[in-house]
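For this view, one protein chain was removed and the others were kept in their places.
Coming up: subunit A.
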């Protein structure tokens, strides 16, 4: 399965993501610059890494979400291509409307950089099938605007549709996200956005490998 990483000015987790995908799949992902208007047909997984696209000057991810490459991502996503957005990538997916909701300033108003625990809320997605339902995994977070919010009707809908992929354990929710939501998928299940950084926990040297199964599943290397 061929992966591509989207590059935007201000992202700073692109190298981590490229290293993770290369280590796990054995081949380096394509890199696609923000001004590109198309993504090659043979790309099966698109990843938008974390950072601070366009300095987050307007709102997190807002300017990036309106760049030409995101129209190409939207077209691929609508055709079923898998898309993962991590941290700023999650913010970009929300701002682009590919996922429902918004990420606001952390309730504490503080930048958080630490390890949290995540519950695998739905182990039946193409991204989470390498985990057991309800499994608790460790994962680092580093963000200022990770407070997931949506109106009550949308929240009820995503809960009813099992679109919550990951939740913070109640004692480690770092940002005040509603229902402890850390990551969600779209209705079709092929677009995932999450605030934590699984790409930073894929080999023993990182202190753990809990993030590895997510990319193995997304790359089609494990089947449930």
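The working rule: a residue touches a chain if its C-beta (ideal position, glycine included) is under 8 Å from a C-beta of that chain, and two chains touch if they have at least 3 such contacts; residues count from 1.
What we mean here is this: contacts and distances are computed from a predicted model.
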Open item on the list: As a check of understanding, state which of "2Fe-2S ferredoxin", "Fe-S-cluster-containing dehydrogenase component", "Phosphoribosylformylglycinamidine synthase subunit PurS" or "ABC transporter substrate-binding protein" is the UniProt name of the chain not shown.
Closed with: "Phosphoribosylformylglycinamidine synthase subunit PurS"
Task: Option from A:16, A:56, A:95 or A:210 whose C-beta touches the chain left out - done: A:95
- [ ] Have a look at A:1, A:28, A:107 or A:156 and name the one touching the chain we're not showing.
- [x] A:107
Open item on the list: With the missing chain put back, one of A:58, A:113 or A:156 would touch it. Which one?
Closed with: A:58
Task: Hidden partner chain, residues of subunit A it touches - done: 58-59, 62-63, 66, 94-95, 100-102, 104-109, 147, 149-151, 176
